[in-house]
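With one protein chain withheld, the remaining protein chains of the complex are depicted in position.
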Amino acid sequence: MSAAAAAADTYSPAAEAGSKRRERREELRRHLAEDADWPRADGRSLHDCRPAFMQTGPTTAASGSAYAEFGKTKVIVSVFGPRESKKAMLYSDTGRLNCSVSYTTFATGIRGQGLENKEYSGMLHKALEGAVMLHTFPKTTVDVFALVLESGGSDLPIIISCASLALADAGIMMYDLVTSVSVSCLGKNVIIDPTSDEEAWQDGGLMVSYMPARKEITQLTLTGEWTDGKITNAVELCMDACSKLCEILRERLKDPASLASE
Amino acid sequence: MSAETDETAAGGLAGEMEVEAYRRLFPLAFLERHLRESVRPDARRLAEARPTTVALGAVSSAHGSALVRLGDTAMLASIKLEVMSPPAETPDQGSVAVEFHMPPICSPLVRPGRPAEAAPVISKALEDVLMSSGMLNLKELCLISGKASWVAYLDVYCLNADGSLFDAALISVVAAFTHLEIPLVSVGDDGRVFTVGGNEGKTKYELVNREKRKLTLGDIPFPLTCALHKDSILADPTAEEESIIETSVTVVLDSSGRLVSIQKPGGGVTSMATIKACIGLAKERGQKLKEILTDSVEAMEVDQAE
């Protein structure tokens, strides 16, 4: 985590449920849903992603690791292994991928329990298992552990992209890097890479995990009511953003030396 | 395998093996050959601590936070404040709840669902030092005597475990308290205390704690762990060194140079002279850490001014 990036965040009080604030949110929400060119709270246009800051190797104790920071969302993923599977596991001639996602107690506005998020763990597994060459490490397990330091929206897609960078950093064989991007549907507008506030207002959400070089979708989830055309557009928007994000990942892997200058 | 035979076997092979293989197969001999030359495997001098950085305000979802790096060990401390009614025995005090976490990302030894053994030990040690050092005046965490006070949830996450975890944790805790900014609160008509955010709120509500946004920290505790191996004292050991050495001593001194805590968790016996030497090292280290902390506060103020 770069000191500059970390210190740039300003202090914000935790729990406000004042009616004033809710009214202002409602107004912003209306603008987002109805006006096509209304800037978002952080000044982005509807189809702009937040600047992606990613780097490999924050956790030296792991076989591979990656840190991702998109706006306020901050995630660390460590990859361990391939190492011995748990004793209880049966023999398997392909390797196993074990994923676990947890949040810090202070990741969200309200103090949490810091427990594992089982839903995200499962989703992370589904997004990655199609990309990892499991047959290259028979009998053993690769553990992918993610910790969300701060939740600022689009957490799961960022965890997935970060995990794929960490897997590459650990030298685990993959068919392709997996990157993931989500969109929120607000009224007639579709906005990409939503923040927590935008996610809280959304009418629907769609997340795509994509392998850009193979042009394959490894995971696709959708909530809310969508028409066919809207799905196609949103998926294409996500795939395009995934390809661009993948370029950033590749740069990071090719040129780890640039990290020393941070 | 005794140390002697290990060393002889290792000594014979040393000329033929690659350094990395030698390091992993004969860790003890590897370390001892370094120590004989008064240097450590990572090229430090024996009494030298690893480079230490402090970044304040690493997490914006907390009221105070700090990221500390001690060599490769990384520690993230965060403080979240919540309003509670104080217990009857101490109506004019707030409280601090300390928890040290070792999530599975930090070390290959920790797996999900199986908490690390070291975590509760360090939690307790942190709490003891924090409470006994006199750094915090719990009365400052009181809002309205008998009615409302702050409970500070202090969570320390180890992001990368490479030795001297307690030292890194304590430094991050101290730094997080330096960074802590207390939110403004007001009392509603129903007698409930709520936090006030935004600029319009500041003028609209009558504030309880306009003047008390920062805690006045008393004497700040600074730690140093020294690994003891035979006659050598290794300041700030790495995980690799910790796994080999005979015993260690953790000294905590406050900023006035007074001894807050000293802990030697079993292991080989140690002479008083060695303990004194450790305290001496801790004194020097305390000065250094004080400077680092001051620099980090200035760095943050410069950042905010920009």
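We just call them A and B in the order they show up, numbering each chain from 1.
The working rule: a residue touches a chain if its C-beta (ideal position, glycine included) is under 8 Å from a C-beta of that chain, and two chains touch if they have at least 3 such contacts.
Here, contacts and distances are computed from a predicted model.
Asker: The complex lacks one chain in this depiction; which UniProt name from "N-alpha-acetyltransferase 15, NatA auxiliary subunit", "Bardet-Biedl syndrome 4 protein", "Translation initiation factor eIF2B subunit beta" or "Ribosomal RNA-processing protein 42" does that chain carry?
Answerer: "Ribosomal RNA-processing protein 42"
Asker: So there's a chain missing from this view; which of the remaining chains does it actually touch?
Answerer: Spelled out, the missing chain touches these shown chains: A.
Asker: Among A:49, A:173, A:217 or A:253, choose the residue that contacts the chain missing from this document, as touch is defined above.
Answerer: Here the residue in touch with the unshown chain is A:217.
Asker: What does the interface between chain A and the hidden chain look like in terms of residue numbers?
Answerer: 17, 94, 118-119, 122, 126, 129-131, 134, 175, 185, 199-206, 211, 214-228, 231-232, 235-236, 239
Keep this in mind: only the chains that are shown with their structure count from here on.
Asker: So, what's the distance in Å between the C-alpha centres of chain B and chain A?
Answerer: About 30 Å separates the centre of chain A from that of chain B.
Asker: So in the complex, which bits of chain A are touching chain B?
Answerer: Counting only chain A, the residues touching chain B are 1, 3-4, 6-16, 18, 20-21, 58-62, 65, 72, 74, 76-78, 80, 83, 100, 102, 104-109, 111, 114, 116, 143, 145-147, 149-151.
Asker: Can you list the chain B residues touching chain A in their complex?
Answerer: Chain B residues touching chain A: 53, 55-63, 65, 67, 72, 74, 76, 78, 80-82, 99, 101, 103-108, 111-113, 153, 155, 157, 159-162, 181, 183-184, 194-198, 200-201, 239, 299-300, 303-304.
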